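Right, one structure below, let's go through it.
As you look at this complex, bear in mind that one protein chain is not there, while each of the others sits in place.
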Amino acid sequence: MRQIIGWFALITLVTFLISGALLMHPFGYPPSDMDDYIIANSQAETGSNNVVAAVVFDYRGLDTLGEATVLFAAVSGVLLLLRATKKEGDKT
Amino acid sequence: MLSKIVRTVSNQLIVFILIFGLYIIMHGHITPGGGFQGGAVIASGVVMLLVAFGSSDIKKALRERRLSVLESSGALIFIGVAFAGIGTVFFYNFLVGTPIFGEIPPIGSNSGNVWTGGVIPLMNLSVGLKVLAGLSAIVLAMALFSSGEEMEE
Amino acid sequence: MEHLNIHSPILIVALPLFAAFLIPLISRAGNKVRGSFTIALLSFVAFLVGILAVNIYTAGTRVYTLGASVPELAIPEGYIVPVRIIFQVDGISIFMGIIATVVMLAAIIYSLQFLKDQTGQDRFYSLLMLLYVGVMGMVFTGDMFNLFVFLEIASIAGAALAAYRTNMADAIEGGFKYIVISAIGGLLVLFAIGILYSQYNLLNIAALAHYMEYGTLDMIVLALLAIAFVMKLAGVPLHMWAPDTYTVAPAGTTPMILVASYTSMYALYRVTFTLYGGHIDTTAIGWVLIIVGVLSMLIGVMMAVYQTDIKRVMAYHAVSQGGYMLLGVGVGLAVLNDPAALASYGRDAITGGIFHIINHVFYKALLFMTAEAIFFRIGTRDLNKMGGLARNMKWTTVLFAIGALAISGIPPFNGFASKLLIYETVMRFNPILSVIAMFVSLVTLASFAKVFYSAFTGPEMPAYKEVREVPKGMIIGMGILAVCIILFGVFPGLVVDTIVAPATDALINQGAYINSVMGAAP
Partner (left out) sequence: MMAYIPSNIPFVAAAALIGVALFIIIFRRNLIKIVMGIAIMSSGVNLFIVALGYRAGGIAPIYTEAPEGPMALPVVQALILTNIVIGVCVIALMLVMVMHTFRHMGDIDAKKSRLLRR
């Protein structure tokens, strides 16, 4: 039973993924409204030669803050889970 | 702990790894790289030391607590720089046009100038600090746990 | 004050984030300092949420462009599409924000006492704050990729918190399942975002909705997003993680993980209504939601009857109650493009479904907290080992009774108000669905009656003679929720008119959301 459900889930998802990939725009010729603006204006607006750095820290700065937060969460989580539990009472 | 050759070589190598990591962090806004990449390079150096010297020796030099403080301060500097722009808008690049990192490079292909980028170099630096501390803390904690030692709380 | 108002959308997300980074440093000053700092900061954030809510209910959708020279400048001057990350807060966003803030306040007050003697508290509070940040960011953001990032923040923080009791194998299992499901769900969302990006070169939700062409690829995107979000909100074919995770998470965090699940539900609604609601026939999507909802209701409640772990019973009921929300909103979505049906019952069905989110989160949070209060005192969650607790834990008993009556849909508690709205409207759409909903409600009542009798009544167990009432802080935390439950039950009309109706309007009125960003486009 589990096998059947597993195969069903796998085939459904892979069908979506592959057919999505097949219907995509031709490789190498993407539409680029948003990116053209960034490529054209990043030097003037942020002063950064590296356009990716301008996107990472300026245009999409909140994503980077989120990413730093994810790292912080992971470090907190790792240190929380690997903490010394000896002092702990018998509560947990 | 590995053999003396490995320890000696890694002891010398860590300096170069640190310098290379710092270069990647500080030139993040003009060449490929940035805070995350440079931080990861330095953290890999820490992992190398961990492998060469063993977790108990490293523990004496690199406290989990200190790394955690370092990471928190990196994150706080980052969000602080973002908050500093709130006179206009959160994350506003307020340093463009000021003497600190505020120069605007010639538009189009140019040879690169470190004093550009506004807040981007500062953010790269804080993120680099955060990533090197964070990744080192994760690896150190895992190494200590698997070798059966407890971290100090 | 004006400044606070202008920047309130980002401050609500950034201040708790700042606090989360600061908590490991501040913890050195002691537990008291950290506790008061957390409560003070959250109260201030709650105040900001209040300001923002009032402003949105009077002035409409709020746009905040991060890093632009003016917050309202969604699209760069002289350009056609938004480039930067935009926070877009409308009725439904602020509705979810209010829920998360109230639950977070109650959970923190509760946890301060609950965790008094535990290790790892600084990380715990830091992660709880991050979970809150993830939820608030997800509901406020108007950007697909940003939504994904905040989804991951909430997932990682939630998984680490669920595994908090590392010396129990169950806890690790619950955390691991949650993070596996979150990772798969998150990556599917990201793949879907990639497809959207490749077609329109956009990431902003409003701009995407504006340019959406509803082709085959867009339907694949919808399917992938729906699978991922149903997985995250524990809809029935994909609900396996929910009982395990909700059961093991420590008390303060279970309600927040629940809120995080319903934030995924918000994301599902945002996608189906705002991104796809406009021009295609939404009947099929509506029926999918209805079927998932009905399955969740039935299977959740059936599984709940057999459980002997008190938190597991509640976790399965959480799956079951999630079905009501999907049912109500699904009915509304099925008739979204039929103005007559929408006006006569569809709108009210959506209102009922959304109203049930706030009601359910409040009473389920209360129930989880009472279950943990019992666990706190007697150290077991097994119903067969409990009994006669009403004698020594009077407050907990009363609070549990309020929660149990509310979940069973007994007037005058809040569960009744939203369930009645769902029954009435669904009856006009399809009577069978309505009958199923009522039946599930009856089974819920029976199930909670059983829990109540086996835990609280009966002869006093000799082992629990010395059991005392839980500390005051925990009772205050639960009391906040209980007061909300009773107030919502007594004045449902007021609540619906003030906060739920704007949320419904925000969902139905796709044009307003798009215009708030794309209105400035040439």
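Brief remarks on what is shown
Think of it as A, B and C in the order they're written, each chain with its own count starting at 1.
Criterion: a contact is a pair of C-beta atoms (placed from the backbone, for glycine too) under 8 Å apart; a residue touches a chain by one contact, two chains touch by 3 or more.
Quick caveat, the model's predicted, so the values are computed rather than measured.
The undisplayed chain touches these shown chains across the complete complex, A, B, C. For chain A, the residues touching the absent chain in the complete assembly are 2-3, 6, 9-10, 13-14, 17-18, 20-22, 24, 26-30, 32, 34-35, 38-39, 42-43, 49-52, 54-56, 59-60, 63-64, 66-67, 70-71, 73-74, 77-78, 81-82.
Seen across the whole complex, the unshown chain contacts chain C at 145, 149, 152, 155-156, 159-160, 163, 166, 169, 172-173, 175-177, 179-180, 182-184, 186-187, 190-191, 194, 197-198, 201, 203, 240.
Residue-level contact of chain B with the missing chain is found at 30-32, 34, 36, 105, 108-112, 131, 135, 138, 141-142, 145-146.
Following the convention adopted for this analysis, only the chains that are shown with their structure count from here on.
Contacts with chain B and chain C are shared by A. Just to note, of A-B and A-C, the chains joined by more C-beta pairs in contact are A-C. With centres set at the average Cα position, the gap from chain B to chain C is 36 Å. Separating the CA-averaged centres of chain A and chain B is a span of 20 Å.
Inter-chain centre distance (chain A to chain C, centres taken as mean C-alpha positions): 22 Å. Residue positions 68, 72, 75, 79, 82, 91, 93, 153 of chain B are each in touch with at least two other chains. In chain A, the positions touching at least two other chains are 58, 61-62, 65, 67, 69, 72, 74, 78-79, 82-84, 87. Partner chain C is touched in their complex by these residues of chain B: 68-69, 72-73, 75-76, 79, 82-83, 85-86, 88-93, 153.
By the touch criterion stated above, chain B contacts chain A in their complex at residues 28-32, 34, 36, 64, 68, 71-72, 74-75, 78-79, 82, 91, 93, 96, 101-105, 107-108, 110, 112-113, 116-120, 123-124, 127, 130-131, 134-135, 137-138, 141-142, 144-145, 150-153. Taken in their complex, chain C has these residues touching chain B: 7, 10, 14, 17-18, 21-22, 24-25, 64-71, 119-120.
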